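Note that one protein chain of the assembly has been removed; the remaining protein chains are unaltered in position.
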Amino acid sequence: MKRTLAVALSFVFFSALICAQSGTLVIRAGTVLSVSGESYSPGAILIVDGRIAAVGREVAEPDKAQVLNHPDAVVVPGFIDAGCGVGARRGLVESQRAVLADLRMADALDDTDPAVRRHLAAGITTWMLLPQEGNLLGGRAAVLSATAAGALKLLRAEAGLTVCLRESSYDREREPTSLMGALALIEGGQVAAFDTAAANDRGVLLACQSDREVAVALRLAGRAKGRALLFTTVDTGDSATAATKAFSGTVFSPVLPALSERHRAVPARYAAGGALIAFSTNAPQSPASTLRLSAVTATLGGLSQDAALRALTLSAAELLGVSDQVGSLTPGKQGDVLIFTKHPTDSRAQLLRVVQDGVVVTASAKE
Amino acid sequence: MNLKLIAVLCVVAAAACGQDVLIRGGKVIPCKGAELAEADVLVRNGRIEAVGKGLTTDGSASVVDARGRVVMPGFVLAHTSEGMDRTNEMVPVTPYISVLDGVDPSRPFFEDCLRDGHLTIALMPGERTIIGGTGVILRPHGLVVEDLLQSDNAGMKLSLIPSAGNRAAHLAKLRAALDDAKQHMERKQAESGATASGNVRFDLEAFQLDRRKRELARMLRGEIPAWIACGTPADVDQALRLVEEYKLKARLVLGGGTWRAFPLLTGKNMPVILDSEFEFRETDPETGEEVIRNLPQLLKKAGVKFAVTTAPSSLGRRYLWYQAASLVRAGLSREEALAAVTCDAADAIGLGARKGSLEVGKDADILVLTDDPLSGRAWVEVGIIGGKVAYERSKDPRLTEIFGAGK
Amino acid sequence: MRAMQSLMLVLVGTLTLSAQTVIKAAKAHLGDGRVIAPAWVSVEGGRITAVSAESLSGDEVIDCGAGEITPGFIDAWSSAGLARGDNENEEGREVTPQVDVAGLYEVRHVSVKRRLAQGVTSLLVHPGTRAVISGAAIVVPTAVDATAPRHEGAFLCVTLGLDPAMGNSGGQGGGFYSRRPNSRMGVVYDVRAAFTQVREALKSGQAIDATLAPLAAALKGTTTVIWYTETEKEIWTALRLIEELQIPRNICAGAVRASAAALELKARGVPVLLGEQHWPQYAQRRGRGGLDEHDHDHAGHLHEVTPEVRARLAALAQTGMTHPIDTSEEGLFDLGQDCCMAPGVGAGVVSTDRNRIPVTTQARELVRAGVLCAFASGGDTEGVHLIDYARFAVRDGLDAARALSMLTLEPARILGIAANKGSLEAGKDADLVVFNGDPLSPGSRPVLVMEEGRIVVRPLAAKGE
Partner (left out) sequence: MRSLVLTLLVLPCLQALIAAQSAPAQRLLLSGGHVQVNTAEAPRRADVLIVGDRIEAVGEGLKAEGAEVCDVTGLVIAPAFVDAANLGLLDESAFRGGASDLAADMLEAHDSLARERLNRVGLGFVYVDLPLMNAARGPVGCVASADPTAANPAVLERLAGLSFGIGTRQGGEAGRLGRSGDAAAVGEAFAAARRYRKSFEKHEKDLKEFEAKQAKSEKAEKSEKTEKPEKTEKPEKPEKKPLPPQQPKTEEAHEAVLRVLDHKTPLRIEAHWREDIEAALDLATKQGLRLVLLGGGEADQLADKLAAAKACVVLGPAQPIGMSPLQAPQRRANVAALLDAAGVSLAFMSAGAQGYRYDSAPLIAALHVAEGLSEAAALRGLTLGAAEALGWSGRSGSVEAGRMAFLQIGSAKPSLSGGAPVKMVFGTRVVTCGKKSS
């Protein structure tokens, strides 16, 4: 009997996807955390034609509206994954030349990628598509979101040139073969693509792994007029103060519970003083749940619950340059809403429902 | 059998010229007892006859003028695997091999030991083994291996540092070898009891088997000590358990990583031989910072007497006088530092009665240094082994070549 | 919780001091050979204001009791602060003058912290030695966060010898870049080609490519060229290239066999940084093909047979045991004497490989020849204390004051930073180390290190301190 119930529910999931019609939706819940504005408990949200129309203690309820009632749930904006490889045709790395500045991720979209549905099921409604590691200049990232129908929607086709200073981009058979060589080439003006990217406002995304690489990234960030994002791991705790001053924000690779207390505390050090931080899953290598797990581990390391939620939503949107469309429950923004049993940074929080573009995408077994 | 014959021959040759040696007027550091400003040391028949002021001899003694020099007992190198072409056999359990067959007298290691004053060397197999074989105590002066030999069985080398596979597998093999030797001993006892009367048929296969296990059996009977090398605190635990279980006479050769287990050794008066690096560096997992553990201080706090070893390819740590100075740097007193390279080291290798200090009746292994051993400027002027002058710096071919005769 | 018994040198954050600090000690080695006892050093605003044998007053007096003060040591040729591994060598091309280690130097790196705990207050950090012209070296303090390093002087590193040629496939490689030297001649050719190309461009007034600018500066003399020359053969090559390419300011670094070229170095006035000590022992072996002691083969050093040995041989002969004389022809020397092969049997004729003399012994010969030379740790990350080089040099006959100045004032003069580093003089930076005894006795250790007026290393109050 139990198994048939499980199969039936997944059928509902598909049906919701197919008949995604534009309609009105009202969500009432125990607490509504809008992240940008103030939060209401209890609170309600009205979504019309895929856009958030109103958020407040109570909202007007149009007659034909679909209503979701979760008296003790917590409602938050859709999560944003600031760095993964979901939704793209993979295997585009070309090893002959270290510089591949003209490669655009936007041209490689593929909505048949099963990882898109897994991201949606984990509450990730928007993400940045990064080129694979392996080249000094890997190409230009893109920010995209999934529509209710499962198609992919480009929020930003050009989201900055990636410069990977990590070990993986040096190869003895091509120039540069070391971090020193890379720094000398770029500072010597030998890499035109970097100079043009630094000149325009789309910005530069610098990927590092150790404090040495962050030191080099700091010098390169000085040359970029537009924005400079730092993609790093929790091993670069010592460069926290310098990095928060020089970069417009920091994106962390997955922060897992296997880390020592010292490493778990690094996101909190970077977020001190209000600097923007965000998390990434680098899916499909790791599951989509890694995004929320990173936030949970960061809170165990000392990051406050609000700062962690902000890192999953509004801060990530600002870093990706799409904070006008997603990232918080503000009227006019895209109707991406998640309904949890508890605050999402609590390890026991269960994701009851995902609303994407105003359409209920996942139905959970537990009503 | 002719090994024994030659050894006897050498002693006879030495005694023949029973000449006395008088070392006069030097500052004597006996390492046991107070230092004497200007004193003499009389040597007869290879042993120290007297230590005191104003000693006189009949005319025939040869006199070594030590005025303005320092006279002290020879340094004792408590554990080393140098001087051989390979430190271990490839097979992990080889109780039947001896270092004696691997010693190569022409190696520069022995010449440097003589020049640096390391007059007693305990040569043992290396650590890459489970049961490595037996070691020997050597002197760094002699024509062939038999000349260098001081005692031909210094003990059996065991290692608990798991080189291949993990620690439990390593221990399982070690216990299997020990149990096998134990059963072999019990069976031989039972057989010898059973055949008290009547003739014994010579059984070659049993003899071969016996020869392979004889040394291990001697170790289990406590006739020869077990030198147990440990790399981590868990190894020290296992070593203490093995000693208790098999009733071994044991000496511990400790690497730096075992510092957490030092308190376990308090009051066990089991000889301890410390690795040549006295600062153990480890990264604190909580803070990521490098922490330096001061091993001599930790051993002193645990009340454990210890000897030290050398690292032949390092700039300073290849000299025992430098190691003694490093112990002072680590916070030990002058006496404790000098003891660690002389009398404590001699006790550690079981020759405490004969070596390690200038006391009447002990072997005459004496050094005449140009300066105080801890000053960092000392050269060995004269090296006396077994009462005979074995080394004179003025005649050292290499130093005269480099520094010229005048130095 | 077990009390942690360890002499932990706590890296005190940059403890800013009150206006004027006075350090009192039993003795002070000023660095230029003079020693004053007792000694007071007053420090203000990161600089030494006064050094005297009479007492000085100040806001805070640090009494070091029987300690002795020395200037902060300067390690004039090291790769500390760069993570080991292939990341510090750029092998894309042989000539990469524009490469700069400034961006990579990490003052928090454990190798720098170890040097600081030994009393080293200034470091020259050089790129790896795999490229022929490997790039710019920098001089940096060891305690200050050097994200913006102060280049007290610009340096360009050139590597001679076999390092750049090691393991190159000689051009068949599939990579877009194929030509690499695989012999000493190839390395010298690349140096000569690079410099001559820039010299021609300078002469004809053409614009010089930005990446080759450091070579032009070297020719003009604003940059000092550091030649990495391990053996005396490389030193002679370097001196010949200096002559031919007229490069005004030069240093030879990493030299482990400099004493053989002492006269030529004196003639050209090129200073030398002694390299890492590889062969500490005096007993060397002239094995087959001059390989060093680790080649395990048997041909060895020989001794003349003394009467006593002959008696021993006779006794052995009776026992029927033949004596193990190595009769292989390479091992024997045609000295026309019987010989036997055993250590310390008596005086004898010896053949020592002249160029295997330990570095600490060569210092004495270089000083006698009047060459400006200093000790340096080289690539050694194993952590041999720099002061140990001075201690063993004194044991080999060098006088104490000169040995200490080979760690302080000499390297400062060689690197051209003697204006404010290298000795305890009023007006210079307050870089100093306090030992708990005579610095040159191996029983003493650094108790306190001050860098630019800030106490950066102060020992945890170890027991009995």
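First chain written, first letter: the chains are A, B and C, and each begins at residue 1.
One rule holds in what follows: a contact is a pair of C-beta atoms (placed from the backbone, for glycine too) under 8 Å apart; a residue touches a chain by one contact, two chains touch by 3 or more.
This structure is a prediction, so every number in the text was calculated from the model and none was measured.
> May I ask which residue of B:R44, B:K188, B:R260 or B:R393 touches the chain that does not appear here?
That would be B:R260, which touches the missing chain.
> Per the definition of touch given earlier, which of B:G33, B:G165 or B:G303 contacts the omitted chain?
B:G165
> Looking at A:D111, A:E167 or A:D346, which residue reaches the missing chain?
Looking across A:D111, A:E167 or A:D346, the contact with the absent chain belongs to A:D346.
> Considering the whole complex rather than only what is displayed, give the residues of subunit B touching the chain that is not shown.
Against the left-out chain, subunit B lists 162, 164-172, 179, 190, 194, 197-198, 232-234, 237, 241, 260-261, 285-286.
> Which parts of subunit A are in contact with the chain that was left out?
Against the missing chain, subunit A presents residues 2-3, 6, 254, 256-259, 285-287, 289-290, 293, 296, 299-300, 346-351, 364-366.
Convention: only the chains that are shown with their structure count from here on.
> How many angstrom lie between the CA centroids of subunit B and subunit C, rounded to a whole number?
It comes to 35 Å between the two C-alpha centres.
> Would you give the residues of subunit A that are in contact with at least 2 other chains, written as numbers and ranges?
In subunit A, no residue touches two or more other chains.
> Which residues does subunit C have that touch at least 2 chains other than itself?
In subunit C, no residue touches at least two other chains, as defined above.
> Going by the contact rule at the top, pick out the subunit A residues touching subunit B in the complex.
237, 260-262
> So in the complex, which bits of subunit B are touching subunit A?
285-288
> Can you list the subunit A residues touching subunit C in their complex?
That would be residues 96, 167, 170, 172-181, 183-184, 187-190, 210-212, 215-216, 218-219, 238, 242 of subunit A.
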